[in-house]
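For this depiction, one protein chain was excluded, whereas all remaining protein chains were kept in their positions.
A, B and C are the chain letters, set down in written order, and residue numbers restart from 1 in every chain.
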Amino acid sequence: MNINSRVPVGVLGASGYVGQELVRLLARHPGATIAFATAESAAGQRHEGIELVRIADAPLSKAEVVLSALPHGVSARYVHEARAAGKRAVDLSADFRLSPEAVYGLTEVTRPRLAAAELVANPGCYPTAALLALLPLAQRGLIDQSREVVIDAASGVTGAGRAPKQELLFGEVAEDFRAYAVGNEHRHLPELRNTLARESDFTGDLVFTPHLLPVKRGILETIHVPLTRVLDRATAEGIYESVYHDEPCVVVMHGALPSLKDVVHRNRVAIGVAAVANVRRPRLTVITAIDNLVKGAAGQAVQNMNVMLGLDETTGLL
Amino acid sequence: MNINSRVPVGVLGASGYVGQELVRLLARHPGATIAFATAESAAGQRHEGIELVRIADAPLSKAEVVLSALPHGVSARYVHEARAAGKRAVDLSADFRLSPEAVYGLTEVTRPRLAAAELVANPGCYPTAALLALLPLAQRGLIDQSREVVIDAASGVTGAGRAPKQELLFGEVAEDFRAYAVGNEHRHLPELRNTLARESDFTGDLVFTPHLLPVKRGILETIHVPLTRVLDRATAEGIYESVYHDEPCVVVMHGALPSLKDVVHRNRVAIGVAAVANVRRPRLTVITAIDNLVKGAAGQAVQNMNVMLGLDETTGLL
Amino acid sequence: MNINSRVPVGVLGASGYVGQELVRLLARHPGATIAFATAESAAGQRHEGIELVRIADAPLSKAEVVLSALPHGVSARYVHEARAAGKRAVDLSADFRLSPEAVYGLTEVTRPRLAAAELVANPGCYPTAALLALLPLAQRGLIDQSREVVIDAASGVTGAGRAPKQELLFGEVAEDFRAYAVGNEHRHLPELRNTLARESDFTGDLVFTPHLLPVKRGILETIHVPLTRVLDRATAEGIYESVYHDEPCVVVMHGALPSLKDVVHRNRVAIGVAAVANVRRPRLTVITAIDNLVKGAAGQAVQNMNVMLGLDETTGLL
Partner (left out) sequence: MNINSRVPVGVLGASGYVGQELVRLLARHPGATIAFATAESAAGQRHEGIELVRIADAPLSKAEVVLSALPHGVSARYVHEARAAGKRAVDLSADFRLSPEAVYGLTEVTRPRLAAAELVANPGCYPTAALLALLPLAQRGLIDQSREVVIDAASGVTGAGRAPKQELLFGEVAEDFRAYAVGNEHRHLPELRNTLARESDFTGDLVFTPHLLPVKRGILETIHVPLTRVLDRATAEGIYESVYHDEPCVVVMHGALPSLKDVVHRNRVAIGVAAVANVRRPRLTVITAIDNLVKGAAGQAVQNMNVMLGLDETTGLL
């Protein structure tokens, strides 16, 4: 691949944790070149050799594709501007995830719709891990919709962004662990429910409880699935294996369960399962892990961009 | 209180994390004095000014009460020896928790039986936090036993002991998070089920999944409770408040949820609740936190000892 | 000690890490009662059962002693107000450390001057650890003043305060380590030099380099001392032992070196030494550890207050 054939990519919002990861990935991407990367208070600083410019100064015309890691609520405006200028875009904020304007970019599930997409809404970190675990079961009618699916998820602190807040100080987070948005209050729930309903016939109840882990990056989700029939571990693993055996970014574990160290710094979802003993009705516990900044954000955005551009899907990601 | 009135206490197994915490607490306890503290490979070392002696050399006759933090499977033999010598004992291992020989030492629940007890089985760390959260609901018939109670619990690494294992190295645990004993395989489940059945009429299904946190100490449990009727947050808090308002070692939070920092280094359980929105049937999420080494082990052992000796229950614990 | 005989103490600035530790210590202090504790944005919140009030609303007249953990530059004004109202004060900020108005409160060194002091300047955390290590050698003429004393110090993040700053976020500090104020730029150097000159005849050169550790609390200082004559380890330990053997808050280690875990959550300095092999001129390496929030701040303030009030020096500190 010749440098002249590299696609110029613009990055909006390059100073947060997701934006930094995007720039890091694109700087090594053999099929892309960074046309510009924006930041406001960090404008003028260099990251991976790229000088950050204010968004007002970004040479939009130089980019063929725009990836936006701007904050929720801010991103939509700039993505619309890029679209108006004829640029294809991947939006990493929540702004388009529930919108018909965009194709939902859960690559393994919506791949056929991505190749021609003009605007892709990159999924949230928690939904990415949950959906890749739940959809294969839901699509086979294996989830007992009369009982609740309970998801306890834990995320590293980079998931909460890089803006200074007292509750995110090292002195507060180290040696601590806590739940937040308890009681189905998290913003990712509608995204999760909508996608389950759209990609399967699951419309059952979910109980989703996120937690803040004293680690920098990584998400682990412990997903409690009521089943319509008994599945032993090997059978459940076999279902996932049948769905994902050709997927380069999904690892199905056999007789083992994932932990954060299996996925951090990689564009990868790891999935493992366990049958639940000593309960009257059949149940499966599914454990999934991703890096919130990679497969949960910047990595999946690059994966989606690769599909949009007709590149090998894992280009720049291994 | 005069030093002559201090009760001489023997500590079996003082070199692990629980044993060290016991010695630390007893060394400051105004009503107790340490008659001896045992260790094997660490014999001869001093901890809190106390020289550790081999168990074979422990002057059992000098103690009035014996607290054992020996490993599961090892403890029973030495506790039986102490009992045969006429000593009252608190066993912190799992060896007597399911045995009719001992009174189960969940202080807030079994207090009336502790005063005269000769042998107390100190509860497991996970059951302590779970039972104090579940029993008030179970005893009022508020838990819908047709649906499963799901408990996701996360513990700091001192809960796994101090013996060197590769999986507990800093290089493995830092920046990691993982589930273990998934599928209802944890040793604490029978203790949890038995106690629920004995202290309430709850015999429903439990799904208990422990996780290993990259922190030194502390347990957080996220307990998903299916309800027989709707309870809003304030009502649920009111139930806990009515049960625990006179309890010095239980904190019921109002409009807030506990995190590890609320409880570490304290003999305290903190409990908070949230109603669950957007589900068809009523549910409550209860979050509880304890320090696995204090209220989850050594602190509760001292609390139980205080009750056995007729001392103020929090002596040496505040 | 009867509650009526408890001295009422006012705490200025109770919402930062040092202020919280002060309130925690005073709430358990058998000879003191908290007359008030101030905070601005956290006013109205409770800490250790004490409701925080705005400084403008603090009932100064109710306190007999005032301890100020206000920020540097802010504290002096309020301490002067308290002094004007006839209150004795301990200032934990840097505002009076170089001032003749105040007695420098390095308890083990300036104890005789503290009993009658009206205003005590509590030492900085780094100087506390360094001075207790250097003064015994300096006072005996053992430091070769023709060569530089090099001090590399590392502190937990609570030493940098609780105000939200990006560089103190968990996502920035975890898994990181860095030096700061390199090149003798740290504010604590004049305090260190002045005190050495005042309490010994040491006026030699110092090179002081602080570092930020990914821990919540604790300071370790590695102090490289050029000697005027050879001292082997045992002799050096003997010197410290002779100076500190009656000191309740100094631990001299023998054949071992301190680490943070020896001192955190305790009002204690630990000191250990090693002779340096394979160098042409005699040298000693002295390692000291303290908890920056306890002996490095709030604990030493209480220790000083105890001396001022004629209480046993360790009251409320063990």
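We adopt the following convention: a residue touches a chain if its C-beta (ideal position, glycine included) is under 8 Å from a C-beta of that chain, and two chains touch if they have at least 3 such contacts.
All values reported here derive from a predicted model rather than from experimental measurement.
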Problem set entry | Residue touching the undisplayed chain, where the options are C:R6, C:R83 or C:R147 | C:R147
Exercise. Who touches the missing chain here, C:T33, C:T107 or C:T209?
Worked result: C:T209
For this session: Could you list which residues of chain B touch the chain missing from the display?
Result: 17, 156-158, 162-166, 168-175, 214-216
Problem set entry | Hidden partner interface residues of chain C, rising order | 147-148, 150, 152, 154, 156, 172, 174-180, 182-185, 189, 205-207, 209, 211, 213-218, 220, 222, 224, 226, 257-261, 264, 274-281, 283, 285, 287
For this session: Mind listing the chain A residues that contact the chain we can't see here?
Result: 28, 174-175, 265, 318
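Just so it is clear, only the chains that are shown with their structure count from here on.
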Exercise. Given which chains touch which, is the overall layout a line, a ring, a star, complete, or other?
Worked result: complete
Problem set entry | Interchain centroid distance [CA atoms averaged], chain A/chain C, Å | 46
For this session: Calculate how many whole Å lie between the centre of chain B and the centre of chain C, each centre taken as the average of the chain's C-alpha atoms.
Result: 36
Exercise. So which stretches of chain B touch two or more other chains?
Worked result: 174-175
